[in-house]
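Just one protein chain is left out here, and the rest sit where they should.
== chain A ==
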Amino acid sequence: MIQARDLSVEIGAHDILRGIDLALPPGRITGLVGESGSGKSMAALAIMGLLPQGMRASGRVDLDGQNLLDLPERALCRIRGRRIGMIFQEPMTALNPLMTIGDQVAEVLRIHQGLDRRAALDHARDRLDRVGLTTPRFPLTLYPHQLSGGQRQRVAIALAIALRPDLLIADEPTTALDVTTQARILDLLRGLVRDEGMALLLITHDLAVVAGIADQVAVMQRGAIVEQGPTEQVFRQQRHAYTRALFAASTHQPRLVLPSTEPRPLLQVTGAVREYPLPRRGLTGRRESLRAVDGVSFRIDAGESVGLVGESGCGKSTLTRAILSLDPLQGGGIRFEGQDIRAGRTMPRALRARMQAVFQDPFGSFDPRWRVERLLAEPFHLTGRPRDWREQVAEALFEVDIPGDALHRHIHEFSGGQRQRIAIARALIIKPRLIVLDEAVSALDVRVRAQVLDLLAQLRRSHGLAYLFISHDLSVVRQITDRVMIMQKGRIVESGPTHAVLDRPQHPYTQSLLAAAPRIPAEWQAPAQADKTAATPAPS
């Protein structure tokens, strides 16, 4: 059994981990939950002996009575991959793009057991079969770029368990995956723990994932474990205030906004088709094309919040780009406020000013060299800069609850949640009618996400905004939208009032999405926070 005792990590005078105790018994799954920056990943890296340069660990990590923290690097190399395996969040980049998957799995066997390439590859075949990548569909000679995200994560698991380690550490292994893929990967991990008797340390920010799989759970906050115990007990009792805050945020319901009584169409999409040319097959083959959006029609009324849900590759981002008029359509049309969005060669400025967007990545969507004031004033180039632009910028910041001294700071000085608020302020500044929110809260922690969702609901009330809310996360869509559309393979397969669709799904695809979504059993939740939502009418 691997056990961390009083494990601390510091960088300079700054504490990152503060004396955590964690027992990881064989055949059991331990969930480690907490928000970003709470130290979950650092705990894993400290156990692996792979802390970033400059960090120092103290305390004990015991394996067979040995303290791993005392071992020299050479001895640690013999333990990593053999006794402790690890997989990471981002399967798209976790594998060497220039090496075949067979060689990458075989490498573990070659360096630890000194097998020759042929014997190691035989063994790798067996391990890849175990994680569900069987012949003949998945030969050893494939390269990572020929696999999907879920399949790559399976390769990463195969090489982590190649030597049947005592402990497998999985750091957010399904966060980057779709719900149905997530469910399959979690099933695989559960099966591996059962069959091979290894311990699994599952690090995640998602309480629902932990509820479905972990035997015991530890909650981390600011480098310390604030509560731990058997999963059901922790979920039912929620003894620590932080645990309660996390739970409340994960099921948080912003105040509902009722759509106005006289619907007025704002955005109308009719028979939209978007095609991409595919590379020619052979030298003379016909050039075929991929239909990413296949005859999609829908409308959004003024002041309405509509969700667009689907897995990666379903065409929702392509559709979004077309709505924002970043790409042309090959068929059908899009009208916004009654005008064709591509009346000219590009979207008319006046029209673009009334449709703004907020994207997923709060880090990449700002110019790092500009100050917030300039960032926020940028959309004025669509409308002409008004005389009182400084007041308007300050007002927009005030509306999203960012202190006024932010105006003269750079974007790197803000947290992810603050950046997303600033992105919303930037969208608001020219008073649009529709905001397209493309996975706008997906990168945020639950508590920050709850605050941003509240903000969005409030802005919708005060400005009569309409939202097109694109997400892969059904629970967020449930919290913020009136209507939802489910998209699969370029088509909308089901749509209707959000609660009706999510509570009584008709289409098999919607049903499979809902079945795959992890959820906290209803009876585990404290009754106090069941339903505190109130409905207020939207301003007309």
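Definition applied: a contact is a pair of C-beta atoms (placed from the backbone, for glycine too) under 8 Å apart; a residue touches a chain by one contact, two chains touch by 3 or more; residues count from 1.
Operating definition for what follows: contacts and distances are computed from a predicted model.
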Omitted chain (choose from "2-oxoglutarate ferredoxin oxidoreductase subunit beta", "Peptide/nickel transport system permease protein", "Quinol oxidase subunit 2" or "Hydrogenase maturation factor HypC") - UniProt protein name: "Peptide/nickel transport system permease protein"
Contact residue for the chain not shown (choose from A:M86, A:L267 or A:L468): A:M86
Which of A:A160, A:I424 or A:A440 contacts the chain that the document leaves out: A:A160
Contact set of chain A toward the excluded chain (per top definition): 48, 50, 53, 73-74, 77-82, 85-86, 88, 90, 93-99, 107-108, 111-112, 143, 145, 156, 159-160, 279-280, 283
